[in-house]
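Can you keep this structure in mind? I'll have questions shortly.
Note that this complex is displayed minus one protein chain, with the remaining chains in position.
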Amino acid sequence: MKRKDLYTLLLIAFLIVLYPWIVEGNEYFISILVFLGINSIVTMGLCLLMGYAGQISLGHAAFFGIGAYFSGILTSQYSYHPVVAFFVGIFFSALVAFFVGKPTLRLKGHYMAVATLGFGEIFFIVFNELDFLTGGPSGLSGIPTLTFLGQVIEGTAYLYLVWGFVFLLLVFSLNVINSRVGRALRAVHGGELAANAMGVDAARYKVQVFVLSAVYASIAGSLYAHFITFISPSSFGLMPSIMFLMMVVIGGAGTIWGALLGTAVLTSLPEYLRGLEDFEVLAYGGILMAVLLFMPQGVLEGMRKLLKRITKTTRRSL
Amino acid sequence: MSLTSQIIQFFFTGLNVGSIYALVALGFTMIYNATAIINLAQGEFVMLGGLIMVFSTAVLQIPMFLGFFLTVMVVTTLGALFERLAIHPLKNASLITLIIITLAGSILFRGIAMLLWGRDPYGLPPFSGGKPIPIWGATLQPQFFWVLGITGLVLLGIWFFFNRTLAGKAMTACSFNAVAARLVGINVKKMVLLSFSLSASVGAIAGAIITPITLMEYDRGPLLALKGFAAAVLGGLGSGAGAIVAGFLIGILESLGAGLVSSGYKDALALFVLLIVLWIKPSGLFGSAEESELKKF
Partner (left out) sequence: MNEEILRAENLQKSFGGLRAIDSLNFAISQGQIKSVIGPNGAGKTTLFNLITGIFPPSNGILEFKGRSLNGLKPHFIAQLGISRTFQNLQLFANMTVLENAMVGRHTQTSAGLLSTGFRLSWMKKEEKEIEEQALAELSFMGLEEKAALEATSMPLGEQKLLEIARALATYPKLLLLDEPAAGLNIRETEKLCHTIRKIQQRGITIILVEHDMSLVMEISDEVLVLNYGKKVAEGTPRDIQRNPEVIAAYLGEEIGDA
């Protein structure tokens, strides 16, 4: 792994470990970071798909939901072991992603975007309509918490569990990015024609990364279900899909660190909007638009450029 | 009600709903023809048309037809502003950015609507009073005729615009080759602005006429847009006539499906159509495969 990436990762890990002490075990603050971790898992996968491979998905919350519902239903209604349910969710997500992805990723730009919107909506409808399984619009409650050796995993322990996954997947992602596969994905993004001419099977890689991103989302969904123990379709519909997309785009779709930054910003945003819920949707639209118009490379790049300009002017004035 | 009259009832409902899909599809097609952009905020124009109409009738208390014109003017202006402020500055941006900016626009419009009108659905009184008309075992509300009639007028007007006016032909020219269009003196920037404004008008009209029947709430936009887009691709993206036919087709199928099979999944029908068309024949029923290859996205 590149040294820069390793140091950043260690820094974040350090902060995560310290965090519960910093917030003095406050449940509310810990849960924010848990959600941040869960969202990050989704956005890392989405970033591989969008930032590196250059594709688009406006329906990714569907996979998040598949993971959540499989974990929720199999453990609460059918008493399966959470680990089994976890893998079943991943398997099913991968399967759906494969069959949906193959025809969808052949489409160009706008068509692909709308197709992903379409199947995202279809899954939302399915989550609502299969109420004998999913509990319908009123949701599914009573999802068991995770236990280890008889102890319930919650609070700080769950924080470490989630972020353990985050770091594992982050390392995995960085490994893929800095490799033959990562270059193949970026080649597909850089120019499918040339990529194919150099022997990169663009179609196959697009589907592969799509499936991988669906697996990430499913993992996040399972972790989500066992944390809040109650899930409903509204967490897996259009707005959540758009939110995930926004997190990737705003931070800077080009790099995985940008995606993590965007996730951090947008996950904590609702907290600043407490009491201003009416403005929530408007705020998201406004932020997205502002970033696209003024910082199209994303906040990370925007900050980097800003930093460069500041250091340049201070250097000049010295 | 006998099965036949039920089917006839669903058919009529389908015609109404289909009118809206046809108008949304037309809106998509117009913008796409001028710019090769898919405007993901199209559904919001419809939503705003309905809600602003509600505002003008219920709050401003002005007569309906005045409110109608006011609504269309306001939404058209919003469409034009959207083009100027969000689309035009990004004209050289990547495709993904353009997709996302129209997405951002739709979220913004939805946010404003939520702020101004809240989450509840609103209704409108029908444009003319009167008793329901029984026909062939089914009953038709007078609004049914308003919807079909106004839709027909709009379609006629748009057809006239594209086929008989210079501006309309100029707009079509832009979609085929913006550079060539510019070279023969067509102001492409104006055409793009015009396309967004026209689409907004058409959307607003659709929203205003359907709200007396189906009510309107702040987040109706996305599903409408998806279904309208399904109609647009089914008809062959770029073909106005195709979009209209497909819109009615989808409306009727959806209504029949909802009535005869299951109403919970009715929205999924149009979405399935969308996916099947995109996956198997993206050029749709009336488009040509070669033409859709040529169109840059």
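Order of writing sets the chain letters: A and B. Residues in each chain are counted from 1.
Rule of thumb we're sticking to: contacts are C-beta pairs under 8 Å (C-beta built on N, C-alpha and C of every residue); 3 or more make two chains touch, one makes a residue touch a chain.
As the structure is a prediction and not an experimental result, all values here were calculated from the model.
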Among the chains presented, those that the missing one touches: A
Contacting the left-out chain in the complete assembly, out of A:Leu36, A:Met50 or A:Ala195: A:Ala195
Among A:Ile32, A:Leu161, A:Val176 or A:Leu300, residue touching the chain not depicted: A:Val176
Where the unshown chain meets chain A, residue by residue: 172-173, 175-176, 179-184, 186-187, 189-191, 193-202, 208, 212
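As a convention for this text, only the chains that are shown with their structure count from here on.
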Distance from the mean Cα position of chain B to that of chain A, given in whole angstrom: 32
Chain A - residues contacting chain B, complex: 50, 54, 56, 58, 103-104, 107-111, 113-115, 117-119, 121-122, 125-126, 128-129, 238, 242, 245, 249, 278-286, 288-289, 292-293, 296
Residue ranges of chain B in contact with chain A within the complex: 37-38, 40, 86, 89-90, 93, 95-97, 99-101, 103-112, 114-115, 222-223, 226, 229-230, 233, 264-265, 267-268, 271-272, 274-275, 278-280, 282, 297
